[in-house]
Structures are given as structure tokens and as C-alpha cells.
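Every protein chain but one is kept in place in this view of the complex.
For subunit A:
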Amino acid sequence: MRSTFFGLEIAKRSLFTEQSALSITGHNVANANTPGYSRQAANRITTPSLEYPNLSKSVAAGQVGTGVDILNIYRIREQFLDSQFRNESKTQGEWIGRSDMLAKIEAIINEPSDTGIRTVISELWTAFQDLSKAATPDAAIAARKVLAERSVAVAEAFNHQAQQLTELEADINESIQIKAKTVNSKLEEIQLLNGRIKELSVLGDVPNDLLDQRDLLVDEISKLVDVKVTETDRMYTLTIGGNVVLDATNNITPLDVANPVVTGGEIKGLLDARNIDVTNYKKQLDLLAETLATGETKMKLENDYTVPNGVSVRDGNGVVYNAGMVLPKGTEIIVNGLNGLHELGYTMNEPLSTGAAFFVSLNGPITASSIRFNPDLLSNPSNIASSMSKFNDGTTDKVVIGDNSLAVMMSNFGNALITFTDASGTINTTIEGYFRSVTAEVGVKSQTSKNNVKNATVIVNQIDGKRMSVSGVNHDEEIANMMMFQKAYAASARVLTTMDEALDLVINRMGLVGR
């Protein structure tokens, strides 16, 4: 048996439901541009009809509907797209981090240009050529001064790049720390959200907006690191780089900010850039500097050569020639870089002396950062050797200034083939050839990483598009819904009025017969 006010109840339920639906629409419209927001909808359900079979069931015709109610409010979202998004976002972040740093290495290399390492090395060879044409003491000193400046320029170019690379490394380290700290603070936010979501869920509610916020945080983390999400008991458990960072009991094990263990994301890209790209280029630059100074190769003698005192020379077969022995013109000898060559010749000084090391190290072995032009040669250019012979003027041995063979050989060192072994393999090439291959290698890496960023961005955008297609707010749709709900609300109000009028009739005007 239905109650007297049953009709009012149906209308009331309907009014409330439509009102809620309008609120949800309003919420959707309000959050259309909120990052991470997924549109919400009401799960409407008809309330149980009358009458339910029991002892007091009337014999009236059944079943009579009792109206509508909202079972719950849910967010429209596909979890599968989330995991796809995070997976690709990780790849995108990784290549963004790496390609940014490779672009910086490219800027440090600064080629092709007229001021890079290639230029200063080229100018060194031509300075040796000019020295080879200086046949008088005056000209020889002038040419030596030019050569000394060119050599300083070479050393400084190496020093400068080494310095820039060290600074880049420091920048990358700082960047990694900042990003790892960001991850850690986001973990704390997720931890907080986990707790609140659980509390609310226990009460039977679905905290849609908190869920959105939590997913957004995970999305943001996924750009920086590889993050895996598992949901247990409404709480997210997060794994980064194979280590659990947020466990099932909602406890955080933060990332090590100095040395984060990750296998993806921007932090991984930065780590790779530092550990692979910067390190490799640095080593290659060191190798180049060292080879320029002491790289072993074989060269032919320009003239007959009498080995000076205190010097020993190996020919192409490794046979050692000591002071006083004569090697005929054209003999192949083993030389150790510009240093080795320079030590074979006579300086312009009296008494007769042989050349000292051309390049020296500030400390330790010769590297890009430690290489210096021998300061003794810079302060006194006559210490630079260009001659490989001496003569006796009747009283003492003197250098043959017109002998340009050492200058020519030192210039030709630029064309000598030397074996370079680095992380990329072994190649037999000239000094400049090696620099070219190193430059090209960085170029290829940078190009590849840029392409990878492009590709990953396309995929991420595609997945994000799909997500927006599912979860995004469409204004037309919301407004159409709004009108639908508004009309339903108006109709429900009309039902209420009708019921009210019916009751008014019964209460106020019935039973007045015969008054």
C-alpha cells in the first residue's frame, strides 16, 4: 500500500537527482581546463519498486516505480591508457634530458667555426710551415714567436673545452639532484593522498578528485623516472628503478638525490648524458691532446740525420740509434708526437742544445685540461727547434739555422696516421681526422636523440589525445546535458505541483458536503 505522500517523495527524489546531475555538470565545466581532471558522471539508478514480496503485501497491481536515486559519482577514465602514457612519457623524458645535454656538448665543440679546436690546430701546422721558410736568424725568431702564440692557442682551446665540460658535468649533477628532490616531494604528496583516499573509501565514497590528483602526480613523476604503479586496497604502491619507493603500508623510501637508481625518465637521460656522452667526449679530447703531444707514429727523415748527444732514435723496425749514429735521408723513424719530434732537433741557442718537450702538463699526464705549451719555449722562442743539423764554425758546433727539416716534419705530423683507441673503437687517422670523427660522433648522437624526442613526443601526444578523448570535458556535451537535466528538473517540479494540488484537493476541499 502506497502512502499518501508517496507521489511527493518520487518528485523529491527526482529533483534531488537532477540537481546533483546539474552540480556534476557544473563541476565538469569548471574543471574543463584543470590538469589531470577526468570528467565525472552520476550513476543513476531507479529506486526499488513497490511492493516487495512479504506478508503485508497488498493485492494492488505491482510493481509501482518509486523514482530515481544516484548510486555513485564516477570519473570516466581508462587505467590502461594511464599505464601506456607513463611508459611513453618515461621514454620521452629520457631523450629530452639526453638531447638537451648533447646540444650543450655540441655548443662546447663549436664546429664548424673559425674559432674551434680544428682551426687552432690547422693554424699550428701552417705556423710550422712558415717557420720552415725562415732562413735567417731574424726571420727565424719572428716565425718562432708566431708559432709560440699558435701553440698557446692550441693548449688554451683544449683547456677551455675541458673546463666547459667540467662545468657541464656540475650542471648535470645539480639538475639530477633537483629532479630527484622533485620526485621525492611528489612521493610525499602521493603518500598523503593515499591516506586520505583510503579514509574516504572506507566510508563508501569515491574521492574522484583526489584520485585525479594522485594520477596527475604519478604522470608528472613518470616524466622524470621510470615509475610502476600497483594498486592495492585503494592505495598506490610505486616502484622506481626496480626499488619500491612507496610500499603497501604507505611508507616512503626516497630516491638517493646524488645517485638516483632509475632506468628511465629525464633523470636517466641526464645520467646517461653525464656518464656516457660527457665522459666519452672528455676522454676523446684528452686522447687528442695527449696524442698531439706524444702520439706515436712513423715518419720519414727529410735529410741525413746524425743523432745528437743525449738523444736516441728508433727506426721503423724498432732498431735503436744512439748519439753520433747516422740515419740516411728517407729512413722511417718512430716519433712520439710533437714532443718527440721537437726533441730530435737543435734549438737556436749557444752552446748547442736539443729541443725540450713542446707541450707539457700542468700536473700528471697530459690531458685536455692539463696541457700547456712549454713555458720555457714561450718565454724564449729561441728554445724552439726547427733544425736537425749542426756545423762547426772552426771553434764550436752551431745549429744550421737554414735547415728547416724539423719544422717541415712537425708540420707534416698533422698528416701522419696515428692509431686512436677510444670507447667507440680503434681508428687509424690524422689528428684532425680524429677530431672530425669525434665531432661527427657527437653530431650523430645528438641527431638521434633529437629524433627520438620527436618520435616519443608524437606517441605521448597520441596517447594523451586518447586520454583526453575519453576523460576530457566537451563543452557542447556538458551544455546539452545541462539542458537535459534542467528540463527534467522542471518536469519534476511540475510533478510535485500536481501532487501538491491533488493533496490540497483531498485535505482542504473533500468532506464538505452539505455545509
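A few notes on this one:
One rule holds for everything that comes next: a contact is a pair of C-beta atoms (placed from the backbone, for glycine too) under 8 Å apart; a residue touches a chain by one contact, two chains touch by 3 or more; residues count from 1.
In this text, contacts and distances are computed from a predicted model.
One chain of this complex is left out of the view, and of "Flagellar hook-associated protein FlgL", "Phosphate transport system permease protein", "histidine kinase" or "Response regulator", the protein name its UniProt record gives is "Flagellar hook-associated protein FlgL". Of A:Q129, A:S222, A:N280 or A:T297, it is A:Q129 that touches the chain left out of the display. Only one of A:Q19, A:T46, A:N275 or A:S469 touches the absent chain when the whole complex is considered: A:S469. Touching the chain that is not shown, out of A:Y305, A:F359, A:F413 or A:F435: A:F435 (per the contact rule at the top).
Within the whole complex, the absent chain has one touching residue among A:E9, A:E106 or A:D171, and that is A:E106. Residues of subunit A that touch the chain left out of the display are 32-33, 102-103, 106-107, 109, 111-112, 118-119, 122-123, 125-126, 129-130, 132-133, 135-139, 302-303, 387, 389, 391, 393, 400-405, 408, 411-412, 415, 432-433, 435-437, 439-444, 446-447, 450, 461, 464-465, 468-470, 472-476, 479-480, 483.
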